[in-house]
Each structure stands twice: as C-alpha cells, then as structure tokens.
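Data block below; observations after.
Up next is subunit A:
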Amino acid sequence: MVTLNHYLALSVILFAIGSTGVFLRRNMITVLLSIEIMLNAANLTLVAFGRHFGSVDGQIIVFFVVTVAAAEAAVGLAIVIALFRLRESLDPDVFTSLRW
Partner candidate 1 sequence: MLLLASAAMVYAERKVAALIQQRHGPNRVGPLGLLQPFADVIKLMFKEELRPGGADTVLFLLAPVISAAAAFAAFAVVPFGAETTFFGLLEAPLKLQVADVNVAVLVVFAITSMSVYGIVLAGWSSNSKYSLLGGLRSASQMISYELPYGLALASVLVLANSLSLTRIVDAQAGYWFGFIPKWFVFLQPVGFLIFMTAGVAETNRAPFDFPEAEQELVAGYHTEYSSMAFAMFFLAEYINMVTVSAVATNLFLGGWHGPFLPASLGWVWFLLKTSALLFFYIWMRWTLPRYRYDQLMQFGWKILLPLAVLNLLVTAAGVLFLGL
Partner candidate 2 sequence: MAFDLPLFYLFAAVATATSVLVIAQRSPIYSVMLLIGSFVALAGLYVLLDAPFVAVIQIIIYAGAILVLFLFVVMLLSAPTEVRGKRPRLAAGPRRMGAALGAVFGVELIWAIWRVASLREPVGAAGVPPAEAIEPVRAIGQVLFTDYAFAFEVTSVLILVAMVGAVVLAKRHV
C-alpha cells in the first residue's frame, strides 16, 4: 500500500540530492540542473498532497511551478551564456568580483 509518506520521503530524497548538487558542482549548467531537480521534488510533494486531500489545486499549482521553472531556466541559461562570453569559463568560482 503506497502511502503519502512514501511520496514525501521520495521527494525529500530528491530535494536533498538537488541541493547537494547545487553546493558541490563546479559547472554552472549542472548547478542549474540541480535546481530543476529540487523544483521537481517540490512538484511531487504538491501533487501527492493534492491527491491526498482530494483536491485538484495541487495539480494547478504544479502547472504554475513548471511554467515559472521554464522561465527561470531560460533566463538563467541566458545569463550563463553571457558570463561565458566574458570569461570563457563555466566555473562559478571564476566570477568573484562584482565589477570588471
């Protein structure tokens, strides 16, 4: 019998994996990918709770989260491209000064 706990535990595991990726990776694109993993974990929680309470609101919020994630990924990648053109590197540690 699959309970709510199962889904929540899975989403927590995915969230932890995503956040570990954000902290540990030295490649900006992989960092953005880890953020997507975290957003997906949140989506799973929303849908699981929506199903649990029998309401369709969970799915609707997920709809909006996916849209916002798409917008954020687009802008984030545009920033990565702009930064890459400047310093030819994808390592976040290279961009340490606020002005150049």
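Basis for inclusion: all candidates are chains of the complex that A comes from, given by their letters.
Going forward, contacts are C-beta pairs under 8 Å (C-beta built on N, C-alpha and C of every residue); 3 or more make two chains touch, one makes a residue touch a chain; residues count from 1.
This structure is a prediction, so every number in the text was calculated from the model and none was measured.
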Worksheet entry | Pick from 1 or 2, the complex member that touches subunit A | 2
Worksheet item: Given the complex with candidate 2, which residues does subunit A contribute to the contact?
Response: 1-10, 12-21, 23-27, 29-30, 32-34, 36-37, 40, 43-44, 47-48, 50-52, 54, 56-60, 62-64, 66-75, 77-82, 84-85, 88-91, 93
